[in-house]
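For this depiction, one protein chain was excluded, whereas all remaining protein chains were kept in their positions.
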Amino acid sequence: MKNLWIRLLHTDSARRGLIMLLIMICVALAAPLIAPAPPDHVDPAARLLPPLSRSEPDTGHPRGALHVLGTDSVGRDTLSRLIFGSRLSLMVGFAAVVLGAFIGTLVGVLSGFFGGAVEAAAGWLIDVQLSFPFLLLAMFLLGAAGGGELALVCVLALATWVNYARIVRSQVLSIRNQGYVEAARAIGAGVPRLIFVHILPNTLTPLFVVASFSMAQAILTEASLSFIGLGLDPSMPSWGTMLNDGRDYLLRAWWISTMPGLAIGFTVMGVLMLGEGMREVLDPRSSG
Amino acid sequence: MSRRPLTPFRNGVAVFAGVSALLLVGCGQKATQPIVVASVSDVSSLDPHLLDVNHPTGSVIWSLFDSLVRRGPDGADLPRLASSWERVDDLTWRFHLRADVKFQDGSPFTADDVKFSFDRMNISPFNSEQQLWQQTTLKQVTIIDPHTVELKTDKPATTMLYWLEEAFVAPKAYYSTHDEAWLNTHPMGSGPYKLVEWVPGDHLTLSANPTYFGGEPPLHDVEFKVVPDLNARLNGLATGDIDLALNLTPDTVTQANTAHSRGSTVLGLRKLHFGIAQHSTQAALRDPRVRRALNYAVDVPTMIRTLLHGATVPLPSVVNPPNNNPALKPYGYHPDLARQLLAQAGYSQGFDLDVDFTPMWGQDKDIAETVAGYLNAVGIRTHLHADEWSDFKNHLANQSFNGIFYAGWAALINPAVELVIFTCNQEDNASGYCDAKYDDLVHAANTNFDPVSRKAQIEGAEAMVWNDAYWIFLWRDPEYAGISNRISYTLRGDDYVEIYTATPRQP
Partner (left out) sequence: MNAAAISRLSRALLVLLAVSFLTFIIGHESGDPVMLLARGDATAVQKQDLRHSLGLDRPVMAQYGTYLRNALHGDLGESYRQHLPVTRLIALRLPASLGLATTAFVLAMSLALLSGLLCVIYRHSMLDKAVAGLAVLSQVVPGFWLGLILVLIFAVHLGLLPVSGAGDFEHLILPAITLALPTFGRMSRMIRAGILDALNSDYIRTARAKGLPERDVLLHHALKNALLPLITQAGLELGDMVGNAFIIEIVFAWPGIGRMTVESIQQRDFLVAQGCVLIIGTGFVLINLAVDLVYAAIDPRVRARR
């Protein structure tokens, strides 16, 4: 594993991607410290101010507060909302990946290990999911559940578990057919031990690759769903809801929608580059 | 044998590009087009007794059908199918019908059609949309002769004319011989316009009825188009594709001033407010001191100045002018007074409050977030919820909100009807208020034909609502629209678009 990390850090794309992701994570963690204003501080008199403008002087700010990225339609500072928004978007992304990985790995291990009816059922389930435009179903589910973080995380996890299941299953199959698992079985090692000690550790590396791509997918999907109002509550500062906020103000206040898009792009690019780098390390065939 | 599989592709792309360029250049040439009215949503049905919202369904129904009485823009009751009326006694109204009206299939309009239509409004599924029978305690519709009907009520009905304004008359022969699916899409009325086509979700086209009893409307072809996107409506005005762009916002109405169009703002009749749920788990909301504090905590004048660009005034009462009680004054912005009242009521540490809104019409979210901000500033901990329209409507109907909720109501001028919302068993009473004294006053006013004592009752009821702060009182909803230079049209304050009153204008 350590060897793997060293190789990763030497890979250009992985290193750059990691740095970008770490920047975002630090921003999210340090949000209350680095944000110039509370993200929900409403000030109608300072609404729709362009980037690099100041609001009226008041008791807290004798020269007026500087809004580096402008303000939105109720006078909230865009930069602060962007910073706090990173928390929500990253958290949802991580949670969805973890949940999806858990479900997918579980299904993959069970179907790879036990085969037979379990494998057939899992295969059919995967088929159903892949044969259907998932976003449509997600909309339906979220519309019924009424939105909210928990529902959103579940839906995003549902969107991505399939990726893990397939990889894990094929890994399990290839490992199972190798001698040492048979040997361990012959000695009488129990199923849980076989799974946790022998099989799972070897599936982790491809899992990470899938996880990074799934995280990118989760962040983009959250943005889409929040944009149409089915995801997170519109009053929460997430990048997706900020995108929606700016739709009616494209001419007068282009920064409201543009900034969160750039933030999403930066984060997703970091995650994808990390994933690319991991894939390069695992599978050194050049990809053009 | 050198094949060139790419050449057809390249050619195809070139043709594609060339054609697009040509079309781009060729755009902008508009032949004589219908007048296009752009709205946020689509008509829900063309059955006159399933009218659910003022616009666009109401506007289209008002163009296709007639009622006995027309609701004037200032609340006056104007003759339409009825040329005159009188009250025979406190429980009986008599209407004299016009003799020169024909439905659009040529059949004559008679009292038979009035009785049929009114009776239809009392059966399922229409009686879930229509309120005529319920609100006026109507008992029976009697035909005196082919051009006279009598309406008998159980109790005196002072608001009969109001409720008749949307009791549309449909021809008995046509509406009893077709099924519901047909009637929803093939309307037959006597109104100033005829239906040409309806593509649900996209547009609906009307053409002038040349034999309309009130004279053929000046605009010959009208199209009601569904354009939910604000930028699209604005753009359509600028390019000349749209002639009446509705539901603009305070921030964008100035963009409607272009070479082809002008923006128009009208002080509307809808009363915007935050309802305060009385069945909430938050007991604080049942204390009138807390409700007054909520009103003092919100800076309504600043919100009007900044969010609405000064286009409206704070609500003077729960009843629209000119009938409002002149002794009532807006609460104003007094955050210290708000904190005092909260402390007096025992909430010096503040309390948790749910704030609900529905993001249907653009500015609702801004308003809700701003009000929440003001309440946060006096120590109340707000929790915002954006509700899907159907959920919001559910909560309204079931009185199941748990805090305050942003709503607009009663875009009309008729004090007895406007006050009914707070009576105990009224199902528009989304806050869940119940006060027997209030009910008595309002019921008395509704059945009292003496103008002087009636006025006292109405003003008394208004004062009760106002002083006990049943709502967080905001403002009258301004209507923002863009009107192209092809037409002259005066916006109504209640959302209805009476396109038959618009006239062409030389651009």
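Labels for the chains are A and B, by order of writing; each one numbers its residues from 1.
The criterion applied here is as follows: a contact is a pair of C-beta atoms (placed from the backbone, for glycine too) under 8 Å apart; a residue touches a chain by one contact, two chains touch by 3 or more.
What you see is a predicted model; the values in this text were computed from it and never measured.
Peer 1: Looking at A:22, A:128 or A:183, which residue reaches the missing chain?
Peer 2: Checking the options A:22, A:128 or A:183, the one contacting the hidden chain is A:128.
Peer 1: Kindly state which of the options B:201, B:215 or B:346 is in contact with the chain not pictured.
Peer 2: Checking each option in B:201, B:215 or B:346, the one touching the absent chain turns out to be B:201.
Peer 1: For chain B, which residues touch the unseen chain?
Peer 2: Against the left-out chain, chain B lists 2-6, 9-10, 12-13, 16, 19-20, 23-24, 27, 42, 44-45, 47, 50, 52, 124-125, 127-131, 134, 180-181, 184-185, 199-202, 226-229, 231-232, 234-236, 238-239, 241, 388-391, 393-394, 396-398, 426-428, 430.
Peer 1: Can you list, in ascending order, the chain A residues touching the missing chain?
Peer 2: Chain A touches the chain not shown through residues 124, 127-128, 130-137, 139-141, 143-145, 216, 220, 223-224, 227-230, 243, 246-247, 250-251, 254, 257-258, 261, 264-265, 268-269, 272, 287-288.
Throughout what follows, only the chains that are shown with their structure count from here on.
Peer 1: Can you compute the centre-to-centre distance for chain A and chain B, using the mean CA position of each chain? Integer Å is fine.
Peer 2: 43
Peer 1: Write out the stretch or stretches of chain A touching chain B in their complex.
Peer 2: For this pair, the touching residues of chain A are 40-45, 47-48, 73-74, 143, 146, 229, 233-235, 245, 247-252.
Peer 1: Enumerate the contact residues on chain B facing chain A in the complex.
Peer 2: 229-231, 234, 249, 251-252, 255, 302-303, 306-307, 359, 362, 365-366, 368-370, 372-374, 376, 384-386, 388, 391
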